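With one protein chain withheld, the remaining protein chains of the complex are depicted in position.
So, subunit A:
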Amino acid sequence: MHILMLAFKSIVNRKFTIALTVFSIALSIMLLLGVERIRNDARESFASTISGTDLIIGARSGPVQLLLYSVFRIGNPTNNVSWKSYEEIKDHRLVAWTIPFSLGDSHQGFRVLGTNLDYFNHYQYGDQQPLEFSQGKPFSTVYHAVVGADVAKELGYSLEQEIVLAHGTGKVSFVQHADKPFRIVGILRKTGTPVDRTVHVSLEGIEAIHVGWKDGALDLKQPKTVDKTSLLDLQPKTITAVLVGLKSRLAVFRVQRYINEYPKEPLLAALPGVALQELWDTMAIAQQALLAISILVVLVGISGMATAILTSLNERRREMAVLRSVGARPWHIFVLFMGEAGAVMTIASVTGVAALYLAQLIARPIIQTQLGLFLPIHPPSSHELFLLAAAIGTGLLVGLIPAYRAYRYSLADGMTIRL
């Protein structure tokens, strides 16, 4: 099409001014797609934190809070679950497996999780993936520890290294249980979930840290050496939460009701999927605000383009008259200006998408270490392509304004050159 060729040459001729318009629209498109991509990928990464677990059980609070402290290891539980209740749940006829969680201690800012060997057998994340060891094996005695991939990497830990666990969850703890060092026997493979940032010990290990401690101070009346604590009865009296797998998923609501109406203790059973959704929904307003802002930024970019074309219209009236004199029809003039809007939008979209991938390539490792979100680099999703098409469509729609104006001008001016 000859007239589009003219539009192209006209753009090349004014490349520096048009480059600014293209740049602003490209940035806005990068922002729009970036926000959308983070929204979706974060959601996916988030939803894959735990899988295969039918119920999470803890002291009665809210499902979101329970999910946060048990799975995401953010915040602290309000109350505990008694060991007796745990045993009753474990022995329930519909329950296939359980994983007890005991939280409340930390190591160099990483959470310490007390659990048992069922954790390594039943805990699943992502697409029903089990935990795997990159080195070593599960703990087998009280003073063994298994660390997540990030813990090992960031603290430079290797097998057989001895570490000291602290009471409390702060990064800097004044109450270190230095008298009872743990030995690293296993390092887990990277999962992209909070497991990577956890130090795992046995439930007995958690109890052992606290033997000889009372009200946050060393109790001199109690034995406190490593050897002696190993021999004590380290049966915990309470735990923080229990993950439950059922024999049949169909029984999930029955068991949930049983737990929620448990007479001996106020307990809460939450469905992980529902709680994840609920937690995600609490963040929905912020995400939608972000999306709305990025859409507005695209609109600002597009109106900038329309302004630039409209401004050029007056100085191009004689060009239109010349084109009319050599036989161009008014709709040729229309196409000339639409072609300009179309070219700007197309170049800006390609640039924006390229910039997005570049930014993702640079930001991915930072987001992963800082936020624990794994954002994969993948080709544009159909949803992203839809957003892109909507942006281009809006650009063309707005481009109609100067194009129609040029059309009217060329009808009115004919071959008369107006200055």
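In this section, a residue touches a chain if its C-beta (ideal position, glycine included) is under 8 Å from a C-beta of that chain, and two chains touch if they have at least 3 such contacts; residues count from 1.
Everything below uses one rule, namely that contacts and distances are computed from a predicted model.
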Protein that the absent chain corresponds to, by UniProt name, given "RNA polymerase sigma factor", "ABC transporter ATP-binding protein", "histidine kinase" or "Acyl-CoA dehydrogenase family protein": "ABC transporter ATP-binding protein"
Residue among A:185, A:199 or A:328 that touches the chain left out of view: A:328
Touching the absent chain when the full complex is considered, from A:88, A:278 or A:319: A:319
Residues in subunit A touching the chain absent from view: 2-3, 6, 9-10, 12-14, 318-319, 321-330, 332, 414-417, 419
